[in-house]
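Just passing along the structure, written as structure tokens.
Every protein chain but one is kept in place in this view of the complex.
Chain naming follows the written order as A and B, and within any one chain the residues start at number 1.
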Amino acid sequence: MKFSYFPGCTLKNKAKDLDFYARRSAELLGAELEEIENWQCCGGVFTTSRDEVATKLSSVRALKDTQAKGQALVSVCSACHNVIKQTNHAMQTDKAFADKVNRYMAEESDYNGETEVLHYLEMLRDKVGFDTLKEKVVNPLKGKKIGAYYGCLLLRPNTVMGMDDPENPTIMEDLIKALGATPVVYANRNECCGGYIAVESPELAKKRSNAVVENAKAQGAEMIITACPLCKYNLIKNGADIPVVYFTELLAEALGIKEDANE
Amino acid sequence: MNKKNLREEIILRSGVNPKKCMKCGKCSATCPAYDEMEYHPHQFVNMVDTGDIEPLLNSDSLYKCLTCFACVDRCPRGVEPAKLVEAVRLSVIRKQGENHLTANDIPALLDDETPQQLLVSAFRKYTK
Partner (left out) sequence: MQRIGVFVCWCGSNIAGTVDVKAVAEALKAEPGVVYSTDYQYMCSQAGQNLIIDAVKEHNLTGLVICSCSPRMHEATFRKTAAAAGLNPYMVEIANIREQCSWVHKEMPVGTEKAIILGKAAVAKVNLNTPLTPGESPVTKRALVIGGGIAGIQTALDIADAGFPVDIVETKPTIGGKMAQLDKTFPTLDCAACILTPKMVDVAQHEKIRIFSYSEVTDVKGFVGNFDVTIKKKARFVDETKCTGCGDCVDKCPMKKNPNEFNMGMDNRSAIYIPFAQAVPKVATIDAGACTMLKKGKCGLCSKVCGAGAIDYTQKDEFIEEKYGAIVVATGFNPISMDKFDEYAYNQSKDVITSLEFERLTNAAGPTQGKLLRPSDGKHPHKIVFVQCVGSRCAACAEKGKEYCSKICCMYTAKHAMLTRDKYPDTEVYVFYIDVRTPGKNFDEFYRRAVEEYGVNYIKGMVGKIVPEGDVLKVQASDLISNKQLHIDADLVVLAAAIEPDKSARPLATMLTASMDTNDFFTEAHPKLRPVESPTAGVFLSGACQGPKDIPETVSQAGAAASKVIGLLCKDKLTGNPCIASANEMMCNGCSSCERVCPYGAITYSDKEFRMPDRTTQIRRVASVNPAVCQGCGACTVACPSGAMDLRGFANNQIMAEVDAICK
């Protein structure tokens, strides 16, 4: 199994753990992640307006590059995945927009959203399989009560992302179970941490982040896992008093390959 | 730009049809940034629909939306209010000198853990 891999800017800097454990685990699970050459930042957040072209070009380039290799495009950062998937959807469904983009790019062939876009979690569930994963677990995380934090980017808009039921998702809970731990379901797991509002209104980010952590704790979570560097940042910065870690870190731990990413 | 043209421009850019709104208020019920907003999601829809857009252009509410898409996914009529907020915001920040965030603002916002993603996203939302 070979996939094109789009790491994203944060995974090369502040979120090296997310990237490192993702690659190591994939390798062990027989999924080869080929980093796209010369990828550019996805922009962090999708611009919904239909007349925004330039902000979506980096995603289209990554998608087109992947198409040329005949692979699916995998990313692990929630934001990158969201932006790329929404851009791909716009290229599929909004003809006028796709036309503008294709003229701008002036490549030999047009791109119309042909590439399959997967989040790393979907790769685990649909390509590797949670059952296969379970067999490879050497260090089951028994007794750990873990709250999966989806945030908004992984699930919404559901008509485009389509990863899971947007109001009652199970993909991360199923992962937690496969790793031998106990998932804790809490309602705020698909609510926003505040995201980029940390710049504009730190109080709002604090309020949102606290609502997530408090709800997870009240329902019995002893740890929160996430796929998003900004979620992790907001939750920790605003005083989370239980560990908030990347899901890939937990994955690597259960697979028995956890090392210090910064070594 | 006159009132009518601005309304049409925003509708075209966002792809949103505000006429689909049945005024149930679920968008404002689910909005996590509600208390920070002067104009709430359901008001955005109504004000764009009636062409009363001037107050929105001048309101800080444009910068409070988290683009979390809760209103988009939960709206029973598929109205997608978040896309309207974004389209109105672009009408402002696309103008020369109207950027809501500038490079000079950055150093004050940084700490050791600030992920690149935060700054990139904020720039994309607040700056043109």
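The working rule: contacts are C-beta pairs under 8 Å (C-beta built on N, C-alpha and C of every residue); 3 or more make two chains touch, one makes a residue touch a chain.
Quick caveat: nothing in here was measured; it's all calculated off a predicted structure.
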Report summary line: Touch rule applied to subunit A and the missing chain gives residues 159, 165, 167-168, 185-188, 191, 211, 214-215, 218-219
**Report entry** Residue numbers in subunit B that touch the chain omitted from display
**Finding:** 20, 22-31, 34-35, 40, 42-43, 70, 74-78
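Throughout what follows, only the chains that are shown with their structure count from here on.
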Query - Touching residues (chain side subunit B, partner subunit A) in the complex - result: 12-15, 32-33, 36, 63-64, 66-70, 72-73, 80, 82-83, 86-87, 90, 100-101, 105, 109, 111, 113-126
Report summary line: The answer for subunit A against subunit B in the complex is residues 8-10, 13-15, 41, 43-52, 55, 77, 79, 152, 155-158, 166, 191-192, 194-201, 204, 208, 228-230, 232-233, 236-237
